[in-house]
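The block underneath contains the structure these notes are about, expressed in structure tokens.
The complex appears here minus one protein chain, its other protein chains still in place.
Chain nomenclature is as follows: A and B, assigned in order of appearance, with residue numbering initiated at 1 for each chain independently.
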Amino acid sequence: MEQWIQLTIDGITLGGVYACIALGYTLVYGVLRMINFAHGELFMMGAFAGVYTLQGFQDHTSLNEDLPSLTITAAIFMGIVVAVVLAVLMERIAYRPLRHAPRLAPLISAIGVSIFLRNVMLRYTNARREVYPDVFPDGSIEIGDVSVSYIKLFLIGMSILFMVGLYLFIQRTKTGTAIRAVAEDRDTAALMGIDVDRTIVLTFVAGAALAGATGVCYGMYVGNAAAGMGFIPGIKAFTAAVLGGIGSVPGAMLGGYFLGLSEAYTTKLFGAQYKDVVAFVLLVAVLIFRPWGFLGKREDRRA
Amino acid sequence: MAPILSVRDVSRRFQGLTALNGVSLDVEESSIVGVIGPNGAGKTTLFNLLTGFYKPTSGEIWFRGSRVDGLPLHRIAAAGISRTFQNIRLFSNMTAIENVLVGQHLHLQTNIATAVLGLPATTNAEQHAVEVAVAHLRFAGLGGRENELARNLAYGEQRRLEIARAIALRPKLILLDEPTAGMNPGESDAMIGLIRRLRDELGVTVILIEHQMRVVMGVCEYITVLDHGEVIAMGTPTEVQNDQRVIEAYLGTGHLKSGAAE
Partner (left out) sequence: MRMESKKAWYRWPLMAVAVTGLALFAAACSDDDDGDDGGDETPAATSAATSGATQPAGGGETITISAGESIKIGISTTLTTDAAELGIPIRDAALLALSERPDIEGFSIENVIADDLCSGPGSEAAAQQLIAAEVVAVIGPMCSGGAVAALDDYGAENIVVITTSATNTSVTAQGATNLARTAWNDDVQGEEMAKFVYNELNLTNVVLVDDQSTYGKGLMDVFETSFTELGGTVASREVVTVGEQDYSAVVTTITGESPEMVVFGGYIAEGAALVRQLGDAGYEGAFMGADGIADQDFIDQAGEAAEGAYVSRGPQALETNFDEFIAKYIAEYGEDAGTQFTDFTYDGVNVLLNAIEQVATVNSDGDLEINQDDLIAAVKGITLENGATGTVEFLDNGDRDLAVGAINRVDQVTGGVLVELN
């Protein structure tokens, strides 16, 4: 029994990461009907920004020991900044010029951006992993036989915090409402005085901020940043977004946790070699029986 | 007094088809103007040009002293033109009040950080915005329907929600594309009342496209008649009704004389 609780925690940890990344896919899909395949790379770039920030503190100050909360906050902040700047650039350079091109074009452009960013970091790091300084306090909370390390709690907590923040942003702010309006009907939103281009950029910014921040927290958790680290989480998060219903914010969150838990349980039941198979089977099943996902909406018929 | 809107020799072609051909039209501030004409005459195209959906192939559109053709949609909206649609285009997955809040976009001031953190500054501004939105809904006769999803509203309510959303922009000119389409006479009368109040209470200039002659004759002060993309008549309802070309254009359609709903 303890093991199942432990697995549930494992699933929630990873699921939270998937969910935070999935939100970026879903938001951008909402406004552009486009899959930003470079989104996983924003997560990766965030993790690098975080590791370099913490390494900088490590090399030049003693703040990592004296005031880790400050350096960790700074790292997360840098992760957000870097991811956001890159997202704005990629929207401007790689996607906006293709706004009216056939659907495949921005998709291919996105794959290109993804490969580019990955290779820039491979080059820069000489394919080595950058190791996060040990800033987070070691130790764990034990409840019976279940043990949850502080860093894991931190990751779970941060991912929830990020999601709640995003949810409030989308639901309650002017920009969030504009994003939802553009997602539903771009032209009508423009007639309401919404600057659609700007809103699309802000959508990228919101998704990127989330990915960058999550990248830093995840990097601290696994202890390193690597050029290839965004690839698999990116694919998984995309799967989560589709499972939950791409375009749906609550759907992305649900899909993320669903996938994380399914992976954890499958690992125990059948071995880790089957977890991706289970995920793919789920994906195929969802695509066949409910192509709009758990919480997604059927696309409206509209002329 | 200079007209609030001035359409100058505007044409619009789609591939081979000329949807509008050399249309000129002046609209006085605070008037209610009707645009009529048979199906395919180019009425909706005119609205699409006025709101920036399409750019004119030639000609100019002036609004409140500045040229608006060629501006992006949101800039034209900000200049003070808003509209409703022949085929209703609400944000159907949002609630009624959210639709109106989107319409208020240009007049909202919220700061991302304070909103996410729920700080008082935002809460006040937000509360104010909500109050204004509720007032707009009441104006359109949708009091009490605030939290209903737009797609769950009745057809007539959806039409009125489009108007509530349109006035949330605080426009100077509002374009109504067949606001009574599909309504029974009772609903149409209520709509006529609402249109009058737009002008009388809010001071908005109104241009409406309408098929029901009862509505057109009852509410419009001036009428422009389009046929095959050209203006064939202009004037007061009575003048237009007796215009020979108008009668010919409508011959056989029955609309003009009988005033029956489509």
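Note that in this section a residue touches a chain if its C-beta (ideal position, glycine included) is under 8 Å from a C-beta of that chain, and two chains touch if they have at least 3 such contacts.
Computed from a predicted structure; not experimentally measured.
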| item | value |
| --- | --- |
| Touching residue (missing chain; options A:Ile21, A:Ile35 or A:Ala110) | A:Ile35 |
| Per the touch definition above, residue among A:Gly56, A:Gly165, A:Gly228 or A:Pro250 touching the missing chain | A:Gly228 |
| Chain A residues touching the omitted chain (full complex) | 3, 6-7, 9-11, 13-14, 17, 33, 35, 103, 119, 122, 126-129, 131, 134, 138, 140, 147, 149, 151-152, 185-187, 218, 221-224, 226-229, 231-233, 242, 246, 263-265, 267-268, 271-273, 275-277, 280-281, 283-284, 287-288, 291-292, 299-303 |
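One rule holds in what follows: only the chains that are shown with their structure count from here on.
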| item | value |
| --- | --- |
| Touch list for chain B against partner chain A, complex | 51-53, 72-74, 77-78, 82-83, 85, 87, 89, 91-94, 98, 101-103, 105-106, 108-110, 112, 115-116, 118, 126, 165, 169 |
| Complex interface listing, chain A residues touching chain B | 165, 168-169, 172-175, 177-178, 180-181, 184-185, 187-196, 297, 300, 302-303 |
